[in-house]
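Here is the structure we will look at, set down as C-alpha cells.
With one protein chain removed, the remaining protein chains of the complex are shown where they sit.
Showing subunit A:
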Amino acid sequence: MIDISILDVFPVLLKGVSVTIQVLVLSAIFSYLIAFIAGFGRLSKNVLVRKFTGFYIEIFRGTSLIVQLFWFYYAIPMLFNVQVGSELMAGVLAISLNYGAYMSEIVRGSIIAVDKGQREAATALNMTRFQQMRLVILPQAVRMMLPEFGNYLIQILKATSLVSLIGMTDILYHGNMLRSTNIAMAPTIYLLILVFYFILALPLIFLTRKAEDISKKGVASS
C-alpha cells in the first residue's frame, strides 16, 4: 500500500493548471466576441440576421453544454467526414458558443436598457447610427454589462472542467488519473481539486465585485 499525502497530490494537479487556464482564456475571449456579434445581430435592422441569431441563441441555450461538447467532439467529425482538429478546438468552440449565446442576451438587454432619450439626443445631434452606438449607447451599455460578464467568467471557469471528459489534461483529468490508482486518496484529491478551482475563481470573484462597483458609480438614474 503506497501512502500518498497532499504533498504528493499537489504537484500532479499543478500540471493541469496551465491547460485549464488556457481553455479559460481562449473560451472567455471567444465568448465575449460571440456575445457582442450575436447581441448586435439580434438588434439588427435586417430580419434575416435577427432570425438567424435568434435561432443560434435558442439552440445553444436550449441544449446543455456537455451535450454540445460531445457533439462537437464526436458527432461533427462524423457528420462532415472531417477532423475538427484538436480537443482544444472542440472544447473552446463548445464553451464559447454556449456562453456566447447566454451573454448575447446581456449585450442585447443592456443596449435596450440605455434610456431612449439618449438615442433621441444623439439623433438630434445628427449622429449616424454607427456614431450613436459607438459614442453614446455603448459606453453606457458596457458598464451595465460588466457585473454579469464577471459572473459568466466564473461560469466559464467551472465549465472548463468538462474538457477533461474529452481527454484534455486539465486539473480534473490529472486528479481522475491519480484517483484511479489510489482509490483511498479520493477525498484528498477531489478536495484539493475543488480548492484549485476556487483559487482560480477568487480573482474572478473580486473582479466581479469591482465590476459591480464600477457599474453603480456615477449613474444618475436610480
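Going forward, contacts are C-beta pairs under 8 Å (C-beta built on N, C-alpha and C of every residue); 3 or more make two chains touch, one makes a residue touch a chain; residues count from 1.
The definition used in the following text is that contacts and distances are computed from a predicted model.
Visitor: So one subunit is absent here. Using its UniProt record, which name fits best from "Ectoine/hydroxyectoine ABC transporter permease subunit EhuD", "Transketolase", "Nitrate reductase-like protein NarX" or "NitT/TauT family transport system ATP-binding protein"?
Guide: The chain we cannot see is recorded in UniProt as "Ectoine/hydroxyectoine ABC transporter permease subunit EhuD".
Visitor: Out of A:33, A:75 or A:214, which is the one that touches the chain we can't see?
Guide: A:75
Visitor: Which of these touches the unseen chain: A:64, A:86 or A:128?
Guide: Counting the whole complex, the residue in contact with the absent chain is A:64.
Visitor: So one chain is hidden, and I want to know which residue out of A:111, A:172 or A:211 touches that hidden chain in the complete assembly.
Guide: Spelled out, the listed residue whose C-beta touches the missing chain is A:172.
Visitor: Hey, which subunit A residues sit against the chain that's not shown?
Guide: Listed in rising order, the touching residues are 58-59, 61-68, 70-71, 74-75, 78-81, 154, 157-162, 165, 172, 175-176, 179, 183-187, 189-191, 193-194, 197-198, 201, 204-205.
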